[in-house]
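Remarks on the structure that follows.
A single protein chain has been omitted; all remaining protein chains appear in their positions.
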Amino acid sequence: MTVKGTVVLAYSGGLDTSCILAWLIDEGYDVIAYIANIGQEEDFEAIAAKAKAVGAKKVFVEDLRREFVESTIWPAIQANALYENVYYLGTALARPIITRTQIEIAKRENADFVSHGCTGKGNDQVRFELGYYALKPDIKVIAPWRIPAFYERFPGRPALLEYAAQKGIPVVQTAAKPWSTDENMYHISFEAGILEDPDTTPPPDMWKLTKDVLTNAAEKPEHLTISFKNGIASKVVNHDTGKEVTDILDLFLYVNELGRKHGIGRVDIVENRFIGIKSRGCYETPGGTILLKAHIDLEGLTLDREVRRLRNEAGDKLGLVLYNGMWFSPERDFLMAGILQSQKYVNGDVRLMLYKGNIVIEGRTSPNSLYDQHIASMDVTEGFHPGDSEGFIKIQSIRLKAFAHLRSKFE
Amino acid sequence: MTVKGTVVLAYSGGLDTSCILAWLIDEGYDVIAYIANIGQEEDFEAIAAKAKAVGAKKVFVEDLRREFVESTIWPAIQANALYENVYYLGTALARPIITRTQIEIAKRENADFVSHGCTGKGNDQVRFELGYYALKPDIKVIAPWRIPAFYERFPGRPALLEYAAQKGIPVVQTAAKPWSTDENMYHISFEAGILEDPDTTPPPDMWKLTKDVLTNAAEKPEHLTISFKNGIASKVVNHDTGKEVTDILDLFLYVNELGRKHGIGRVDIVENRFIGIKSRGCYETPGGTILLKAHIDLEGLTLDREVRRLRNEAGDKLGLVLYNGMWFSPERDFLMAGILQSQKYVNGDVRLMLYKGNIVIEGRTSPNSLYDQHIASMDVTEGFHPGDSEGFIKIQSIRLKAFAHLRSKFE
Amino acid sequence: MTVKGTVVLAYSGGLDTSCILAWLIDEGYDVIAYIANIGQEEDFEAIAAKAKAVGAKKVFVEDLRREFVESTIWPAIQANALYENVYYLGTALARPIITRTQIEIAKRENADFVSHGCTGKGNDQVRFELGYYALKPDIKVIAPWRIPAFYERFPGRPALLEYAAQKGIPVVQTAAKPWSTDENMYHISFEAGILEDPDTTPPPDMWKLTKDVLTNAAEKPEHLTISFKNGIASKVVNHDTGKEVTDILDLFLYVNELGRKHGIGRVDIVENRFIGIKSRGCYETPGGTILLKAHIDLEGLTLDREVRRLRNEAGDKLGLVLYNGMWFSPERDFLMAGILQSQKYVNGDVRLMLYKGNIVIEGRTSPNSLYDQHIASMDVTEGFHPGDSEGFIKIQSIRLKAFAHLRSKFE
Partner (left out) sequence: MTVKGTVVLAYSGGLDTSCILAWLIDEGYDVIAYIANIGQEEDFEAIAAKAKAVGAKKVFVEDLRREFVESTIWPAIQANALYENVYYLGTALARPIITRTQIEIAKRENADFVSHGCTGKGNDQVRFELGYYALKPDIKVIAPWRIPAFYERFPGRPALLEYAAQKGIPVVQTAAKPWSTDENMYHISFEAGILEDPDTTPPPDMWKLTKDVLTNAAEKPEHLTISFKNGIASKVVNHDTGKEVTDILDLFLYVNELGRKHGIGRVDIVENRFIGIKSRGCYETPGGTILLKAHIDLEGLTLDREVRRLRNEAGDKLGLVLYNGMWFSPERDFLMAGILQSQKYVNGDVRLMLYKGNIVIEGRTSPNSLYDQHIASMDVTEGFHPGDSEGFIKIQSIRLKAFAHLRSKFE
């Protein structure tokens, strides 16, 4: 039997991608297992060994954590990009990091194919594949969960388990959880299973990263100063412990650790997937929630009012672009050009307290503050003539008066 | 001495407006004191008596609480309107309610003048006066804090106290607080004084409406269901106490009470005033914070994706319009037309838990949900062909591939 | 052979849909031919007879011209909706009119299927089918140009001609034009064939509806007054001929006739199709170009500045919604709510001259103008205090001065 070609498979070590690995081999492909370390809690050596055992020709484990923080997490925070006001985009931000290296491996190893284990109804298939196509327009994608020969053969978990047994794939999982998760350094998501009823309260033991504010979040608050340069955190000081962190990766992991301890960053929403289906998702984004709140506070001090408005609009648009998997797109270039222009002024320190789910801003300073305490003071009038306000208001009222006359004709 | 005319003064009973009342009389005006009850904690009878004592020809106390909830608070929540992502607009929403009745009194009493006690640097002078001019374009406004004869005579609190003593105005206040406040049913704001340094942490005893999550917020969580009709809460049930409230005013006050008890709704920001000055403000909006969060959650279930995006943009714009005092404007009419169109679908129940500053969404249902559990399920494929996603992704990738080719020419 | 079911086919009488009609019968369907009169220049009786001759079980000819003008053309003009600043949406506006009646026939005749002759690369397949699905979510669509059994059998015009000959379908067309067209009352479009090279100048004899400004447009200008009520033209007077038209359909056709005579409304662009492909299109929209220009001019006199801005944004968004085939969507409801709110003020007369491609605005009046000649006058100062402008400018400069100080720190 001739080999159909080489596939670089984004491999997680789980049941699905293990069966896909075996199935691709059955189908006549050489498979390279590619394991991306984006900060999820896993034993990467064990996963690599498993891939080898299942039959991968080659296995690559790549530590992408620093790239993840630098290349997608921080730009998203600089933009204050959320999806539908609430979701911190934790999965969406990881996908470009994974696809970039996957395509690099495909190019280096002369593989014509890439593959992933995403379902046919979700956002992630879109995010993976738009990344693949943007980075290598002639790449061929194998998405088994959209191929009838695959999904009809494996209509549910039992069929996968049977195939795994037959192929000698070790299934370390005990009883499957009644939901799906996607975890990385930035967040964990929960969906499907019992969560499909949007009126079902997530069971307390579902939440994984963060402590529960009702039961086991820390009893003592902690006080931090986060320093920013160009809209990116450059230093964190914990005033209760004296700890100080400056490396971009260490800093992120440390703020994450604090967010987890204080029960920060849980979200439960019904969101709109790119493919037009509503979906219920629960998320934990401990560090990101803290960093974004501190960032937006410092912008209050350092961004001009009109720039803040434009950055807000750009950030909202970027949130949509990222959610929809358009990281490698000219619209991201456009949006980031303005956002980066604004961020060069976002320098300074934000002081905050963490306690049982709360992030309390306690103060902020900036070497390039636009806040002028002298002018803002209610008691001082130098540099500001109250009469100017009179003219300002009179001019603002002109069109409202004109409209009042007009409207009276319609009543 | 001939009388210059009649002034309707928005009177609070405080030192400033009491001195303004006396000063206007000195200047030769007949003064009508108008006291608006918008839910602030005050003894309105005592204020009315004080106005009489200072010399007001007439005194009107108006209970505007129901109108406040119905006419401005709920439209703002339907729009999810915030200013600069954070501020719930508590003062801005009260001003149109106050000005509407003030102008009605001016018309009824044939008064040519209205007056207020706002400073010359703030937003409220704008909000009051744009309301006045929109409702009665030929009204004449007396803003003493912008009149040199007034503000030069009263450069600070001691001069006001001296004048009050001279005029026999009782000053019930003990030591003045080192900040200014504006309170109504929806919120209280704190600014000026020691808060002018944006790096000064507000002292714990500044906060007035809400309990402190660190010290005295309730130790036991409470569980609510808030029911909405057309985007407006129509019923609240407290599952821990069995209490049920349906009247729009009672409901608002009850949710407010719960928010206060659980330490919900504190905000501390540096914001951009309409007149171009940055200002540091602290706010407590207990009930509003709960209601808006529940509202936005229900929109997740009931609004179409594209409508949600449009409503978001309209809500952001409305937040700016309201902050800037443009309630009585054609742009509000325009924005609300779309928002109300969207809200007819926002019906259903949201379940949530309140605990130490946290509002935790626990579930939601709607008789007109757009969520289709059957389609959203990851396990079911009826009604959805995975192959459709393939086509969708391929089509989405066309322009990204084209751009990838183009970009490669520029590298 | 059992019948597979009944198909309502959108039938144009051309070679493509005639072959589709015959092919559907071959495939075992009963076919109802549905011929929509949306103002294209055709012999509808002859088309109906042809459908009968080819084998249609039933034939319906529907005069939808008035509905077209009222239901989609005027809302688009009220919104000043264009696609990519240039295209008047002539095809996009016709599709909802066609699909609405097609689905009504399907319901009435208990047909499970609808069919159209659109290609698999264009916008029209999307517009037809999104209309079908929105109006009858369980409808089944047969799109032959996306079915391999069809498009592989008919790879080009010769195969279609051969099949037509075999089926006895009369082909009245002489030599085919080297481009495709879509014509209705609002416009005609040209694309494909020799136009696929975006650097090929369209030959003068391609243009069909409008005279050529270089050769045969009228030598004498004509002067019109167009009167509007609620943003819709209610009367047109031709001052050179005395002709006066008020009926909405007659008025539209008359302005169209004038536009054609004076060479107005040609456009040649490279546009972005919904499916992500760039496409070169040429269009003639004679009457629409005149009416939209008059409408936008009257808005200058009657709309408040901020409303105009909001209506502009809504109109731009609506242009995209309509182009993409989302007429029957909640986002159109949302956008139109604001637009219609604004249009109740758009009343008045616009005078204009037509001459060789030019539409020259000569004046405008409105019973509810917001223009105040007295205030606008440069010579008069009553009602306007120049000092107010001083205050206005000073206040506007505050944040620019603050930023100037800040920027100097970065230089």
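List of remarks:
By letter and in written order, the chains are A, B and C; residue numbering begins at 1 in each of them.
Methods note: contacts are C-beta pairs under 8 Å (C-beta built on N, C-alpha and C of every residue); 3 or more make two chains touch, one makes a residue touch a chain.
Remember, predicted model here, so these are calculated numbers, not experimental data.
Within the set A:Asp26, A:Glu244 or A:Glu306, the residue that contacts the chain not displayed is A:Glu306. Considering the whole complex, the residue from A:Val270, A:Val346, A:Ile359 or A:Ile395 that touches the absent chain is A:Ile395.
Touch with the hidden chain on the side of subunit B covers residues 304-306, 344-345, 367-368, 370, 372, 375, 384-385, 387-392, 394-396, 398-399, 402-403, 406, 409-410. Contact between subunit A and the absent chain runs through residues 272, 275-278, 304, 306-307, 310-311, 314, 317, 326, 329-331, 333-335, 337-338, 340-342, 395-399, 402. In the full complex, subunit C touches the omitted chain through residues 80, 84-86, 119-122, 125-126, 129-130, 133-135, 137, 143, 145-146, 148, 151, 156, 180, 191-192, 196-201, 213-214, 221, 266, 268-272, 275-280, 296-297, 300-301, 305, 308-309, 312, 316, 320, 326, 328-330, 351, 355-358, 360-365, 369-373, 375-379, 381, 384, 386-387, 389-390, 392-393, 396-397, 400-401, 403-405, 407.
FYI, only the chains that are shown with their structure count from here on.
When chain pairs are compared by contacting C-beta pairs, A-B ranks highest.
The chain with its Cα centre farthest from the Cα centre of subunit B is C.
Put simply, the C-alpha centre of subunit A and that of subunit C have 41 angstrom between them. Touching two or more other chains at once are residues 305, 370, 372, 375, 384, 387, 389-390, 392, 396, 403 of subunit A.
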